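A single protein chain has been omitted; all remaining protein chains appear in their positions.
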Amino acid sequence: MKLDSHVPEGPIADKWDNHKFDVKLVNPANKRKFHVLVVGSGLAGASAAATLGELGYQVTMLTFHDSPRRAHSIAAQGGINAAKNYRNDGDSVQRLFYDTVKGGDFRAREANVYRLAQVSVNIIDQCVAQGVPFAREYGGLLDNRSFGGAQVSRTFYARGQTGQQLLLGAYQALARQVHLGNVDLHTRTEMLDLVVKDGRACGVVARHLITGQVKSFAGHAVVLATGGYGNVFYLSTNAMASNVTAAWRAHKRGALMANPCFTQIHPTCIPASDDFQSKLTLMSESLRNDGRIWVPESGTDTRSPDQIPESERDYYLERRYPTFGNLVPRDVASRASKREVDEGRGVGPIKNGVYLDFGEAINRLGRHTMEERYDNLFQMYERITGDDPYKVPMRIYPAVHYTMGGLWVDYNLMSNVAGLYVLGEANFSDHGANRLGASALMQGLADGYFVLPATINDYLAPLLGSPAVGTDDPAFKAAESNVADQTNRMLSVKGTKSVDHFHRELGKIMWNDCGMARSAETLDNALSAIPALRDEFWTDVKILGDGESFNQSLEKAGRVADFLEFGELLVRDARDREESCGGHFRVEHQTEDGEALRDDDNFAYAAAWEWKGVGEQPEVHKEPLTFDNVHLAQRSYK
Amino acid sequence: MDLTLRVWRQAGPDSPGRFETYAMPGVSEDMSFLELFDVLNEQLLADNEEPVAFDHDCREGICGSCAMMIDGRAHGPEKGTATCQLHLRKLKNGSVITVEPWRSAGFPIIKDLAVDRSAFDRIVESGGFITAPTGAARDANEILVPKEASDAAMDAAACIGCGACVAACPNSAAQLFTAAKYSHLSLLPQGQPERYTRVVAMVEEMEKYFGSCTNHGECEQACPKEISIDFIAMLNRDFVKAQFKNTRLSGQRA
Partner (left out) sequence: MTATQANTGQHRQPVHPGTPPAHPVLRFWRSAVGKKWIMAVTGIMLLGFVFAHMVGNLKIYLGAGPLNTYAEWLRNLGEPALPRTVLLWIMRIGLIGAFFLHIVSAAQLTRMNQRARPSKYQSPRDYAAASFASRTMRWTGVIVGLYLIFHLMDLTWGNANPRYVRGDTYENVIHSFKRVPVAIVYILANIALAIHIFHGAWSMFQSLGLNNPKWNRARRTFAMGFATLIGVVNISFPLMVVTGVVK
């Protein structure tokens, strides 16, 4: 299989404009004749469905949530980047492009990233027009802040709820289309299979989560905007229901999965308190602007933090990275914390965190200023832990947060399966090996509002006159029975262990062997442990109830079953990539100072994996990445 | 700590329901209330009893999925907190906690503690948007929004759509939800052109499913985002204005 990224010719700044001119169009009267299925209602899915509806396509939206507004985009706190240069601080499309490619440790496709930076400005315009209440200056203009170590202030925000506000904007646009009858909304409907006929994606099969009814949906094109797979680690900042199922089932129908080992670990999360812990909560990265990270010098120190004198504290980030100090990028900060905890200097009841101390900032700025900046975060922290960060340092630890890998797509966001488009976190395209703060929201909305609506016509135009494959086609019937079979198979195991048990066990393997630091040894270990756990799942999982009603254990079982297959691919990808880059750190490949060591000669490619069957060795296809506009360089934050 | 849960169990929308009592000994006070239910469900599974169905997702108080009536309060005793963010240390050791689903004709029970809140989507679909098709927007900074207006809009927009306002309201009214959605859009300059059609559409849709507001103020107390009932007053005022205003000849004056 030859991977063709379909990146247009010409200088990078002109590619997108040229491409929009070159693609085939569907005339307005003909758009009604095309039916597009959109799966997922987060930023990417909702914005895509709304925009396609506005354009005149017939859209069907499926979401497993009870309302499109619940998608996990809603939880993003910090903000959204755009190269507006409203601060007059030297920002530009070129700079946002450069920062994103470099921040992604040179493992993203240049042309996609450039386009992302270009449309970023339109996103802000669009969102403001929709009524997103971004923070304002007193003069009524938009406010900005700097974020994630960027050297310019290009982040737009709505308090600590930017994701919520952007999602509500897209959701409201979607609601309008639902009201107008352009979008047919199906909630609590989970996609469980992709239907491919003659090499083209022509529909999906979904299960209604309340009635258990398995139903087919046909369309001329299928758009997956189903988010990331961070929950393969069990504990993550993702929502409980976030999963890889839609993407994975598409993968099993032929779509390639690219760079699954690129996972982002966020350094400032509240550490797990015990085994019952169901998820981790992120504390905004902005806290590192005023907090100092430290651990006691001695691992046996049991004093409360305020009793430990300055001389016996190790501010290890400030010590190791004097220039950037506590503001080093996410991956660097995360690995440093892990090192301290691994070496026995962790703090807290189960010694699994490090201190993030605001004492110095409170003395310097006063409590009032700190309240203005961080009060909602401090309150959230106190609610969860019972500790008051105004008095005692926060305890933090890294947690899985975002996944850069995903289904492989070309410049048009179409996967290698014709007619199957993948948007947002579900695709692999724009962030390379590490995502910069405030860029996830940007990508989701860029894909949904601007990229897909301009590229999907290129695929649809030649299909004018050919009706969508009917849901009575054998391809649909086969997929329906495939879905029903899996449900029955899971229900008939009648074993002894809960679905959560398997998920938790998988999470332990993934986190310990393929987490912040990976080695050939740990990865090989995982490669033998995961299939064993998967076999155990299929012989010993216990699910009560039936498939014809609201059965949350059954829903979850299907998702965990997919994680048990997907996790193996993630580990295999990590094993294959014999270099360190961004969120992927192989201990064998590091500089003398313990920093990530890339191997551009051998690994400057996207690894796109082809499914060959459960337990079979997947086949890797490589899309070479070239860097004509940004010079390959080693990142340094000393 | 030791707790006893009395949980409403109901197999389906039309099935009869009842309280079941479950002893929860030796649970950690660092647990969240939903993690308590995770533990309960593991226990139930071990005893071959069907787990309790309840909606939940982000578990950080923003998605609005979780919805439990805890000891007669929507989302439980802690102010400004969704069920998922309620931690057991806020409860008394040894107490019996009664948990019910939201009850409203507009929120039919699906199973156990899970209810169908799609009536909220209908309200938004009826007019809770600004018509701004993608691509037509002018530069973001061309629209000046006074900071106070933007802050007030954000206060209203913080609504997570959990339905606690309806659950807590003695009349099962959805005024706070509707007012929050309405005010968010109608406080901003971008929302002015559709202001009066929006208010009529949203109020009429709301009244298809829910009760009427008689100003108990219970919604404000239950709201995990502490949204003020001042927005309800704004909704009421605009609704009355909309009915009698000569919008055809008001020109640019909203």
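In this document, chain identifiers A and B correspond to the written order of the chains, with residue numbering beginning at 1 in each.
To be clear about the criterion, a contact is a pair of C-beta atoms (placed from the backbone, for glycine too) under 8 Å apart; a residue touches a chain by one contact, two chains touch by 3 or more.
Note that the coordinates shown come from a computational prediction; the quantities given were computed from them, not determined experimentally.
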Notebook entry, point to check: Which of these touches the unseen chain: B:27, B:52, B:69 or B:137?
Noted result: B:69
Notebook entry, point to check: For the full complex, which residue in B:23, B:105 or B:136 touches the chain that was left out?
Noted result: B:105
Checklist line | Contact partner of the left-out chain, one of B:15, B:95, B:215 or B:250 | finding: B:215
Item checked: Absent chain, residues of subunit B that touch it -> 6, 8, 13, 17, 19, 69, 71-73, 77, 79, 98, 100, 103-106, 108, 110, 116, 118-119, 121-122, 125, 168, 170-173, 203-204, 207-218, 220-222, 228-230, 232-240, 243-244
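What we mean here is this: only the chains that are shown with their structure count from here on.
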Check: How big is the gap, in whole Å, between where the Cα atoms of subunit A centre and where those of subunit B centre?
Finding: 27
Item checked: subunit B partner contacts - residues on subunit A that touch it in the complex -> 47, 50-51, 54, 65-70, 72, 74-75, 84, 86, 122, 124-131, 133-142, 158-159, 161, 164-165, 168, 171-173, 175-176, 178-179, 185, 187, 210, 239-241, 273-274, 276-279, 281-282, 380, 383-386, 449-450, 453, 498, 500, 542, 544-545, 549-550, 552-553
Next item on the list: Report the residues of subunit B in contact with subunit A in the complex, numbered from low to high.
Entry: 12, 28-32, 34-35, 38-39, 42, 45, 48-51, 53, 55-65, 78, 81, 85, 87, 89, 110-111, 114, 116-118, 120-121, 124-126, 128-141, 143-147, 150-151, 153-154, 157-158, 160-161, 184-185, 188, 190-191
